[in-house]
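Note that this complex is displayed minus one protein chain, with the remaining chains in position.
Just so it is clear, A, B and C label the chains in written order, and each chain counts residues from 1 on its own.
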Amino acid sequence: MPRKPLDIPLKLETISVLDENGEVDKSLEPKIPNDELKNWYRWMLMGRRVDERLLKLQRQGRIGTFPQASGHEAIALGTIVAIEKPDWFVPAYRETTGFLYRGWTIETILLYWSGLEEGAIPPEGMNDLPIAVPVATQLVHAAGIGMANNVKGEKKVVMTYFGDGASSEGDTHEALNFASVFKAPVVFTCLNNQYAISVPLHRQMNCQTVAQRAISYGIPGVRVDGNDVLAVYVAAKEAVERARKGEGPTLIEGLTYRYTPHTTSDDPKRYRKEEEAQQWAAKEPLIRFRKYLEKKGILNDKIVTQMEEEIETRIQDAIKNVERMLKEAPYSDPLVMFDYLYADMPPHLQEQRDELAHFLSRNKSDAEKKHETAAH
Amino acid sequence: MPRKPLDIPLKLETISVLDENGEVDKSLEPKIPNDELKNWYRWMLMGRRVDERLLKLQRQGRIGTFPQASGHEAIALGTIVAIEKPDWFVPAYRETTGFLYRGWTIETILLYWSGLEEGAIPPEGMNDLPIAVPVATQLVHAAGIGMANNVKGEKKVVMTYFGDGASSEGDTHEALNFASVFKAPVVFTCLNNQYAISVPLHRQMNCQTVAQRAISYGIPGVRVDGNDVLAVYVAAKEAVERARKGEGPTLIEGLTYRYTPHTTSDDPKRYRKEEEAQQWAAKEPLIRFRKYLEKKGILNDKIVTQMEEEIETRIQDAIKNVERMLKEAPYSDPLVMFDYLYADMPPHLQEQRDELAHFLSRNKSDAEKKHETAAH
Amino acid sequence: MPEMNMAKAINLALFEAMTRDDRVVVMGEDVGPDEGVFRITEGLHAKFGDKRVIDTPLAESGIIGTAIGMAINGLRPVAEIQFSGFDYYAYHHLEMHAARFRNRTRGRITVPMVMRAPSGGGIRAIEHHSESREVIYAHAPGLKVVMPSGPRNARALLHAAIQDPDPVIYYEPKACYRLFKEEVPDQIETLPIGRAQVVRQGKDITLISYGATMRCTLEAAEMLEEEDGVKAEVVDLLTIAPMDTQTIIESVTKTGRVVIVHEAPRTCGIAAEVIARINEHALLYLEAPVKRVTGYDLPIPYFAREKAYLPDADKVLLAARETLAF
Partner (left out) sequence: MPEMNMAKAINLALFEAMTRDDRVVVMGEDVGPDEGVFRITEGLHAKFGDKRVIDTPLAESGIIGTAIGMAINGLRPVAEIQFSGFDYYAYHHLEMHAARFRNRTRGRITVPMVMRAPSGGGIRAIEHHSESREVIYAHAPGLKVVMPSGPRNARALLHAAIQDPDPVIYYEPKACYRLFKEEVPDQIETLPIGRAQVVRQGKDITLISYGATMRCTLEAAEMLEEEDGVKAEVVDLLTIAPMDTQTIIESVTKTGRVVIVHEAPRTCGIAAEVIARINEHALLYLEAPVKRVTGYDLPIPYFAREKAYLPDADKVLLAARETLAF
């Protein structure tokens, strides 16, 4: 070998099935029963509406800061429907639609953004992890969960998520490397919304796609139109099948746009032009999916209105329920903060719990005293 | 775009110039003056002999555990001669030949392996860092040094090194990503000796080469025969020129073999076959380079014997010097351990220094007392 | 003397430092056009540009590791970690390299850098955005750790940190960013790293704290005076490492009673080190056990319960009264 190009097998693809007008590429159109497709739309719509309501509640000061998910419904739904109930869901934080699909109640989601650990408890019997705040760490956990499946001889697949910014973390590299070396059944889905808070893609990485990083791990890399739920589904389904067959991980990059501020405390005007968002508006995932379903005669205004009403009622009930819950223990009780650190509470924690209980009771009585004297 | 291969520009090459018999590919042969080439051989030979002597000294218990470098001379030398004196040398720990070439004395090297920080002091006026023990961290420092050159508008290039195992660390990913995003003038050289202690390449990564990871950063990746000093030089020289021109980093992978145990406390028989090492024996870098130089009439037995003698004398002198130094301050003085933690010693450290001084003196006198009483 | 809050004072110090010394560069996630998620780097990118105000990729180890390289190469990087809870990703670089290069090379290579990070709770943030782990740096020889408590000392300490020849961890009590204003002198001033301040004179008891909890500590001192006629002396550590033992001991030998306040968990917290030094230098002056009012040995709870977790004036008051009644 004197001097020649290094040739390496490339397993890189791009997939797009639905265009902006809801026109489908028949050759790629997945065969999904109509009521199933209708269901997908319902979940995406619910994801959108829940996100919008959270924003209102945040503006009213009824919940804390949260990262909006509107625009990420296609990636979240197209991947989550590709796995089965016993499979693993290892989210980042913009997969609201996926959480809902996996059975996380709106109540639980509201508790989370109300600042309560109770909102991080996965649904009974589901192999789900809660939101991962420290970016990229969940990917390493996902790799480990997949490795454990291999050790135990279980055929469960792990679906995990990360952002374009998270792809810069060392943990992302380590997770992909471990998963590929150990052929762990993990699907790594990158929600590439082109921003990490204010940092645009080209300042985050010097390569054109996240998907091409699959080459570093000898695994398939697929870049899909992240606003096209069918394309996402096709890519995810194939990846899940490979994983289940023991062929190891896949890296899927869904290209979308962060239509909203990063979180409710972010102001995108500081770092990007309004026009940009407008250009992407038409590409938005719900519109084209609805057009597609209307063309197929699966949706019409009446059906959608009905969906909207059901969803609205569901959301209103959830808000009422949470309002009630917040007044009750354990939600209203600070002392429970001590109760789940270890399986058994060590003496020093019991002491500290008593210390706080003592303080709270004493303070209460003080306040009452003051109140009485004031009354006189 | 329906479904098609994702095409991305590949800047991947393999280079080999000298074969095992010292036959050169004329079309690629770099134009190096004869006495320069002779010099290169001298440095590689010195690297080899120093390494061999360190092993003897370690066996005699005169120095501590150390990682042998024999077999890595071509990568170390071919890259280090590609940078200029004011450039930066950011080593890992198997680049003994590079250290010597940059002016690190054999004395300093001996002090380092004798367990003294004084052995980590770079030569006056050189932009060198000492050995980096925590794998991969030096790569991030190298990226930062290169970024600083850009900030300061200095045209200095950074040459840094890591192993095939180190390529699994998250820091390696972060360093390459930062360097590529900021077009830092850094050449990342991987000494791929196919083992990380006992772990072979295929358990370290699921891809065929380290070089292909350049794709993740949109930078050139070159895999060279790491036992071929001319190939290493060609790749390094081009990378250094690109870096100096402001075109950013390059990833060079030198494929070689770890001919020795990982360190003097390692036993390769536990995890690899003797035959493997034998197969690689003929590929070893000094042999073929010598053949090449003999064919060119640059070397002959007489010249080499003379080199060997000079080197041997130099090594012997160094050992003598260090034996003497170890008996003197600061080398013999434990209290200096306090003297360089901060620019100014804070009170608590001064207290602790006095505490140790007090203890040592008191203990000494105790010992003397005991001795006296014993004498009576 | 203009009035400003702590966020502005820190921003001012950065602006002044960059203006007077072009080796100073600011780097981190979103510190550029976005001007930092807390707007601490406001105006810097506009004034000093991409070269000196560097938006980095999302990688804390990369940020601190490259800052170390920049410092080695003659710059004075001020690296922002967006929230102190995420600096763990870079702990290995700080402990193994920032803290050690000078010692390792016997003074030949040095790492004059600052790591800034908003620290502590009290702003109803989500998980991992309210951490207090200054101890892991205070325990790492070779680092210095400072924590301001108000606008004026924030600016002075940051100047000192940037000018320091060694690496400094500069933790910003984010709850104080916009909590109150203070007059800040027109002239640049510095505060010596390694020195605590007696911010309130007293003879009956010593209250020691730093950072955000200085507020409730001082409130408690006022309440003690008003409600109990007790004169509490209050010490603001300002520097956590190296700790100013002398100022602490002088106060303790005078009062004989001590309460130490911090947000970080109690076990192996800074208060333990303060107690150890009091024990070594002033044991015989103690008239009561030193009390610790701290975060409990838990991760700080999600924000709905964080108030109960954090020290407050009533907790300090109760502890002080128990100490006085001992």
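Here is the rule we use: a contact is a pair of C-beta atoms (placed from the backbone, for glycine too) under 8 Å apart; a residue touches a chain by one contact, two chains touch by 3 or more.
What you see is a predicted model; the values in this text were computed from it and never measured.
Here the chain not displayed is in touch, across the complete complex, with A, B, C. Of the options C:Thr19, C:Gln201, C:Gln246 or C:Asn279, the residue whose C-beta touches the omitted chain is C:Asn279.
In the complete complex, the residue from C:Ala241, C:Val261 or C:Leu317 that touches the missing chain is C:Ala241. Contact with the chain not shown here comes from a single listed residue; of B:Arg203, B:Lys245, B:Lys295 or B:Lys320, that residue is B:Arg203.
Interface residues of subunit B facing the missing partner chain: 64-66, 114-117, 119, 133-135, 165-166, 168-170, 196-199, 203-205, 265-266, 270-271, 331, 334-338, 341, 348-349, 352-353, 356, 359-360, 362-363, 366. Touching the omitted chain from subunit A are residues 88, 117-118, 120-122, 129-130, 134, 137, 140-152, 170-171, 174-175, 177-178, 181-182, 339-343, 346-349.
One chain of the complex is left out; on subunit C, the residues touching it are 85-86, 88-89, 91-92, 95-96, 99-100, 103-104, 127-128, 133, 135-136, 138-142, 241-243, 264-265, 267-273, 275-276, 279-281, 283, 286, 288-292, 296-299.
Please note the rule applied: only the chains that are shown with their structure count from here on.
For subunit C, the chain whose average C-alpha position is most distant is B. Each chain gets a centre from the mean of its Cα atoms; for subunit B and subunit C, those two points are 39 Å apart.
Counting partner chains per residue, subunit A has residues 168-170, 203-205 touching two or more of them. Across the assembly, subunit C contributes 57, 59, 61-62 as residues in contact with two or more other chains.
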